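Note that this complex is displayed minus one protein chain, with the remaining chains in position.
Take a look at chain A:
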Amino acid sequence: MSTNVNHAPLEYQTEHNQMSILGFWIFLAAEVVLFSTLFATYAVLFGRTADAPTPSELFELDIVLVMTFLLLTSSFTCGIAIHQMRHGSNKGLITWMIITLALGLGFLGFEVYEFIHYSHEGATLPSSAYWSSFYVLAGTHGLHVTLGIGWAILLLIQLFKKGITKVTSRKVFIISLYWHFLDVIWIFIFTSVYLIGMVV
């Protein structure tokens, strides 16, 4: 099964690594189902705001655009990081990973600010079914980003200590899949939650 692996990128060179990467792809499929369920719940509860403010009263385009810009860019820099890894540059990899993390942290900062802002305006988790589904959908994504940042920091320490090896390259490659996945989810949140929420 593992014939011809030597021309493959480093992270694909052992059978165990190939299995880990496949396993992670399958895990991402499960994550797609998880987020789809949350999106479906959001769609069903859309408009059920009870006495709380409506989303079109609260959502502001500029802040969400900034968040989108930060996260999309971080996906791009994450891609550059992998590119550096493929070229064997540990320094480049680490640098671009740190930039990715900084952008991710910026995104999170804005999200926290946004949540606090909305709750001051009277839209909290318990306010209504709509706001419950909003906070849980966006919050689940935010929680994923947070865990991703924590995880990436662990990997950065390992890169510092060991450089690019079969093991670390596999781990970094997998977290890059995760990071791009969160980016895709955000695009759906941006369009179906924020853009639609602003106009309806």
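Methods note: contacts are C-beta pairs under 8 Å (C-beta built on N, C-alpha and C of every residue); 3 or more make two chains touch, one makes a residue touch a chain; residues count from 1.
Just so it is clear, contacts and distances are computed from a predicted model.
Chemist: Given the options "ABC transporter ATP-binding protein", "Quinol oxidase subunit 1", "Gluconate 2-dehydrogenase" or "Decaprenylphospho-beta-D-erythro-pentofuranosid-2-ulose 2-reductase", which would UniProt use as the protein name of the unshown chain?
Modeler: Of the names offered in "ABC transporter ATP-binding protein", "Quinol oxidase subunit 1", "Gluconate 2-dehydrogenase" or "Decaprenylphospho-beta-D-erythro-pentofuranosid-2-ulose 2-reductase", the absent chain's UniProt record gives "Quinol oxidase subunit 1".
Chemist: Consider the whole complex, including the chain that is not shown, and state which of A:63, A:80 or A:136 touches that chain.
Modeler: Spelled out, the listed residue whose C-beta touches the missing chain is A:136.
Chemist: Of the residues A:34, A:61 or A:112, I need the one that contacts the missing chain.
Modeler: Spelled out, the listed residue whose C-beta touches the missing chain is A:34.
Chemist: Have a look at A:99, A:125, A:177 or A:195 and name the one touching the chain we're not showing.
Modeler: Of these options, the touching residue for the absent chain is A:125.
Chemist: For chain A, which residues reach the chain that was dropped from this view?
Modeler: 1, 15, 18-20, 22-23, 26-27, 29-31, 33-34, 37-38, 41, 44-45, 48-50, 125-130, 132-133, 135-136, 150-151, 154-155, 158, 167
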